[in-house]
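Read through the structure below, which is laid out as structure tokens, and then see the notes.
A protein chain is absent from this complex, but the other protein chains hold their places.
Moving on to chain A:
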Amino acid sequence: MAFLQRASRTFKWIHTRYAGHPFRLATATLQSLLALHVFWKFGYSVEPTWGASMLPTIQVMGDHVLISKQYRRGRGIEVGDVVAFNSVYEPGETVIKRVLGMPGDYVLRDTPGRSNVMLQVPEGHCWVIGDNIPYSRDSRHFGPLPMGLIRGKVLAVVFPWGERRSIGREDLKPVEN
């Protein structure tokens, strides 16, 4: 009963504060929208994905991924993590790839089997490759990725809910001989 009384009192307060006060209501709405925007930018976001480059981890169409912005600009990213970053060449486009090299690491420059040229990932950059190597445009084409472009780390596929699964560096396994 106490809970109901409390709820009714809160409702009454909201009513007296906002009913008939269009300016107050508009301000509160704007503040809520901005709070959501900040949460989306610096907390978590759920975004649809498209493309074959991350098969079999992320499907070609229809998957929505949960992105944690805590890892923006490459904070705390390790080899094997899947990251979402602003495309190097396309303005306003987000790309999802897996990190295969951190600053200082030596990585294979081209597709395995094509050449054996290794290069060292420069300071502040990382080496990103799609899981579906033949159908991915990644660091093999545009070179090391500046970590300042990283928007966040992909934690899981959350939609469709029936196919939800977490994504992480555990997916990366050493080659079996």
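Here, a contact is a pair of C-beta atoms (placed from the backbone, for glycine too) under 8 Å apart; a residue touches a chain by one contact, two chains touch by 3 or more; residues count from 1.
To be clear about the criterion, contacts and distances are computed from a predicted model.
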{"item": "Omitted chain, identified by the protein name its UniProt record gives, among \"thioredoxin-disulfide reductase (NADPH)\", \"DNA-directed RNA polymerase subunit\", \"Adenylyltransferase and sulfurtransferase uba4\" or \"Mitochondrial inner membrane protease subunit 2\"", "value": "\"Mitochondrial inner membrane protease subunit 2\""}
{"item": "Given A:Arg24, A:Arg114 or A:Arg165, the one touching the chain that is not displayed", "value": "A:Arg24"}
{"item": "Touch residues of chain A, complete complex, unshown partner", "value": "9-10, 13, 16-17, 21, 24, 30-31, 34-35, 37-38, 41-42, 73-75, 86-91, 122-125, 137, 141-142, 146-150"}
